[in-house]
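One protein chain is absent from this view; the other protein chains keep their places.
As written, the chain order gives the labels A, B and C, with residue 1 at the start of each chain.
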Amino acid sequence: MSIEKDIPAIFLSQLSPRAIETIGKVQQFVDTNCVPADPIFHSQLSTNPELRWKLTPEIMDKLKLKAQEEGLWNLFLNKRYAEGPGYTNLEYGLMAFYMGRCFTAPEATNCNAPDTGNMELLARFGTPYQKKQWLQPLLDGKIRSAFLMTEKGVSSSNALNISTTAIRNSKGNFVLNGVKWFALGAGDPRCSVWLVMCKTSEDAAVRYRNHSVLVLDAKKAIASGKAKVIRPLTVYGYDDAPHGHCEIEFNDYVIDDEEMEHCILAAESRGFELIQSRLGPGRIHHCMRLIGAAEYAMLKVVQRANTREIFGKLLKDRENFMMEFAQHKINIERCKLLVLNAAHKIDISSTKDSQREISIAKIETPRTVLNVIDWCLQMYGAEGVSQDTPLSYMWAANRTLRIADGPDEAHLFQLARREAKQFAEVDEYFQRYDQNYQRLLKL
Amino acid sequence: MSIEKDIPAIFLSQLSPRAIETIGKVQQFVDTNCVPADPIFHSQLSTNPELRWKLTPEIMDKLKLKAQEEGLWNLFLNKRYAEGPGYTNLEYGLMAFYMGRCFTAPEATNCNAPDTGNMELLARFGTPYQKKQWLQPLLDGKIRSAFLMTEKGVSSSNALNISTTAIRNSKGNFVLNGVKWFALGAGDPRCSVWLVMCKTSEDAAVRYRNHSVLVLDAKKAIASGKAKVIRPLTVYGYDDAPHGHCEIEFNDYVIDDEEMEHCILAAESRGFELIQSRLGPGRIHHCMRLIGAAEYAMLKVVQRANTREIFGKLLKDRENFMMEFAQHKINIERCKLLVLNAAHKIDISSTKDSQREISIAKIETPRTVLNVIDWCLQMYGAEGVSQDTPLSYMWAANRTLRIADGPDEAHLFQLARREAKQFAEVDEYFQRYDQNYQRLLKL
Amino acid sequence: MSIEKDIPAIFLSQLSPRAIETIGKVQQFVDTNCVPADPIFHSQLSTNPELRWKLTPEIMDKLKLKAQEEGLWNLFLNKRYAEGPGYTNLEYGLMAFYMGRCFTAPEATNCNAPDTGNMELLARFGTPYQKKQWLQPLLDGKIRSAFLMTEKGVSSSNALNISTTAIRNSKGNFVLNGVKWFALGAGDPRCSVWLVMCKTSEDAAVRYRNHSVLVLDAKKAIASGKAKVIRPLTVYGYDDAPHGHCEIEFNDYVIDDEEMEHCILAAESRGFELIQSRLGPGRIHHCMRLIGAAEYAMLKVVQRANTREIFGKLLKDRENFMMEFAQHKINIERCKLLVLNAAHKIDISSTKDSQREISIAKIETPRTVLNVIDWCLQMYGAEGVSQDTPLSYMWAANRTLRIADGPDEAHLFQLARREAKQFAEVDEYFQRYDQNYQRLLKL
Partner (left out) sequence: MSIEKDIPAIFLSQLSPRAIETIGKVQQFVDTNCVPADPIFHSQLSTNPELRWKLTPEIMDKLKLKAQEEGLWNLFLNKRYAEGPGYTNLEYGLMAFYMGRCFTAPEATNCNAPDTGNMELLARFGTPYQKKQWLQPLLDGKIRSAFLMTEKGVSSSNALNISTTAIRNSKGNFVLNGVKWFALGAGDPRCSVWLVMCKTSEDAAVRYRNHSVLVLDAKKAIASGKAKVIRPLTVYGYDDAPHGHCEIEFNDYVIDDEEMEHCILAAESRGFELIQSRLGPGRIHHCMRLIGAAEYAMLKVVQRANTREIFGKLLKDRENFMMEFAQHKINIERCKLLVLNAAHKIDISSTKDSQREISIAKIETPRTVLNVIDWCLQMYGAEGVSQDTPLSYMWAANRTLRIADGPDEAHLFQLARREAKQFAEVDEYFQRYDQNYQRLLKL
């Protein structure tokens, strides 16, 4: 299957030949090596609760090697960063689209969250020390990282609520207190660095200046006994070992002198700015992966429809099935246009100027894709909810994206407020209408 | 309001400077002259059932004059036709988008159905006589035309069902029999030419070759007493005078010798081909007008929200209203992308190669827009259903577009069949998957 | 078709034998005499704009005579009123259900809004004079009435907004000023009495005591020139002649001495109480008629499906059609249960204690029924929007019921507030949960 079929012509025309080639290679790599590796990955996970978080499936290392050989590595790093291949958001978005077909592809190509966002932050704002210590091994796929943002008990979609504190003690060292959770990847035995959003002051003149992002040595923190990975959280019944979604408690954890020298990202009080720069394109990539997931679910449902007989007819010969199938294809298509449109807008303007397009893509895509997956699962009957198809896991994994990076409601509310700013103009429009009506009456 | 705000950047970049200028002029013309002319048009219609179909509101003639002065005339005629300004479907689509804001704009700019489609057919397939006799006055806005296609009692979305006959009598003259209905524009006193889809043979080798399109002098036909405009049909109570949706009966109407010379369009038995060429871009233009209508309904609802107090709060300050408003904006946006994408696809390939995109746009747009209009109407309460807002009329007029040019169900079914053709490929995909899985297991 | 099929067994068991007999007779009368009379009624309306509001179709008088002969007259008047047959709300609701199948049935049986509500008010609160002068001729079907409530320019669903004033002049006579609209039935040549909700004071201690309902001689008011039926409003394109939805302006209309003696209903300042007593059961009857309409639309769609061929198959043999058909049947069924449940609750308790059930029925029924009708219309294609089926008119007429008697949003909001009152209890529930959890831990 060629990539032309998957990309609306108007967007195809915006891609560089180099990108077209890479997108094709990603498609090939994902279909050939990653999609069929997914069940192998899961079978290689230990069911022993101890070992489950200590060993990582060896198939992944093989995939990573292969991806590096093929030059399909760190594709996410855009032209802003010297370290990366410099694809546009549109171009990388289409690579993410193919990676979305399965679980293993993003990590295999070193394009998995939250490492991607963390690498971008370090590449853009890191000191030479931070780059050497953390960015390089991340770029090499040697270590992994976590972003400690969301907190238990408060609405973290409003980052002003973040209450984990890093208060300087009498010696000037930060002392951390608070509970973070849903720290993706923090359960991984290779997770070596935490980026922690925390409150470093209480009384900044502008309330958006009280927070900072700290870059901490995760293993040292845990070894101290003052920072503790309490437990992995589950998503529906999945623990997502070995990466995990973890709850982490800081209990008077003091950053030592040596680490103090290197632990602030960019500068104190720039936390908000940093997390915002992280979010725009990331949401687009999530959405593109979601659309890839939806299309893979549709491939699976065709596989079912081609062979499953329901009351004397193959599923594919049932009118009702086919009508619903077609409607879901439409729904996917319309999300694809929304997301590609947002990606392109970011490319030609900026994340800030593309907020409207990003919000729309972020609101529409997860729920549409979830409906697609849920329908495909239903078409699989009991098998659909089981481990014998990827559908139930896909549902669970993607369900979180109606919540993460701002829940649907927050984005819709923000969009509503943006729209409301233009309401006064409409009154002017109708004042002109009234004048013109009077003028026309006299014609 | 500038047009940039209304056009996604990716499509904006495809427009010629000439088109951008014209689109801006159309927006200006519509907002300044047509939107406020709508209530004047309706107030100038006679309520006397006799005169209602004989007089046409004079405001329309003034608008037409003004449009001609501004060069906003026959904008629909694309580059295929020497007679027209040669805009692409994308470019004209954006003009249609603005025209969709009101009732008077399409006719004011000589871009109203069914004349547009009829002019295209005559321009492309007409003989010099047909062009001189019918096309030129249509292009000049002097006469109007009707397309007699749909028939009572059969599913006309399958054109094979068309059963009005034009059988040659012993002298070789066509004799017409049958009942057509929903002939848009046939009630207009200026309607002078009918294009009639009819069956000219029963036994063509290919069943798609039994039909032809005849170009008939409408006034002569009516004068004969053998072709009769039976009645105007209503659409939710609206008769759409003076244009009307008419039922027309042919009862042994014999085409006389003189007319026989000029009455066949293109050639006998090419009926299917002609009607198909008529449909693709037309559907896009309908959809763009629908989107324009939806956005105008949203302007109206803002006007309401700015001033209407509901239980102690302005409507615009109600969270629920604003959330729904934002969602409807999203819904419009996603239709806009679907339609513009289809328009662009036609421009760079062909109508035939764009069937999938056209079908998707045609399925999604009318129902989405109807939901928008219905919601805006609901926000207006009792006023919404009345003649004091354009909303109820907009609803009725646009409701027909879930039926006309192929009902939703027919398009969805066709799309489903197109998709089903690719189902075999999916089996191959999973055969490769199985092979790759075995290979990976052994790595 | 027997009525048993139409009534869930649990509700059937609540009906008196007398009611069962009458319900059966209503069904028979409606199917035999009213449903087929609908097109005759409409054909007997004058299209001459003058006569349209002066003549009433003679078929109606014949139907009324027949209904009286069969004892199917004033069925709505419940046991509270000596004048009526004394059916419960559940019982009359099922009669209304059958009447909902067509346009003519309610008036034919003297059970049409707004006369029903007006008769109830007069029966319950009228003075002997008011009863003799207005109630008796209404009960006899000799005159008609209107209820002047809704006002232009304000949200009338909050009756506190009603601003038409009846201020006493120096002689103590009321002087009326204000504009009412959507006064149903006020266009009828037989309309003789207006019940007018208006503000008779500004400064009542309780703001719900500023309004009163006046009972006015409509013909005298119009003759004065100070009260004017400005125009009929349309609903979509329908004017609903000869009854009409009218705009009525009071311009210093002074109630003369004679009328002053009899013009107050119940007592001054009791307006709110009166309109509230009018609303509960009326909403149930509206909903039951709506359900009757939906079921009739479904009969119509079956008639279509039995004969219409779509791409080589009868519609009834299309799986997709049948699945949608079945789903709409479910949707109707669930509304029926909601409405019957509310009717029964009123019967065994009171309107006040049944607010929750009434609100739910009122929110769910109109929109569900509209979806049914819209789908049936779509299945009829172009014919569906035209005057050749009752569907487009049914849509328009029933669409108003998402607005009248409180728009959906107002009912939902009210229901939400009612629910919120119980939120504190939920906290207590979880406090007990916590205690029990601790206890169980120690077991």
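Quick note on the criterion: contacts are C-beta pairs under 8 Å (C-beta built on N, C-alpha and C of every residue); 3 or more make two chains touch, one makes a residue touch a chain.
Remember, predicted model here, so these are calculated numbers, not experimental data.
Within the full complex, the chain left out of the display contacts the shown chains A, B, C.
When you scan C:24, C:39 or C:137 for touch with the missing chain, the hit is C:39. Interface residues of subunit B facing the missing partner chain: 318-320, 323.
Although one chain is not displayed, subunit C still touches it through residues 1, 8-11, 14, 31-33, 35-37, 39-40, 59, 62, 299, 302-303, 305-306, 316, 319, 322-323, 325-327, 329-330, 333-335, 337-338, 341, 344-345, 348-349, 360, 363-364, 409, 412-413, 415-417, 419-420, 423-427, 429-430, 432-434, 436-437, 439-441, 443.
Mapped onto subunit A, contacts with the missing chain fall at residues 47-49, 150, 152, 154-158, 181-182, 233-239, 245, 308-311, 320, 378, 381-388, 392-393, 395-396, 399-400, 402-404, 407-410, 413.
One rule holds for everything that comes next: only the chains that are shown with their structure count from here on.
Centrality by Cα centroid goes to chain B.
Note: centroid distance subunit A to subunit C, computed from Cα atoms, is 52 Å.
Taken residue by residue, subunit B touches two or more other chains at 409, 413, whereas all remaining positions touch fewer.
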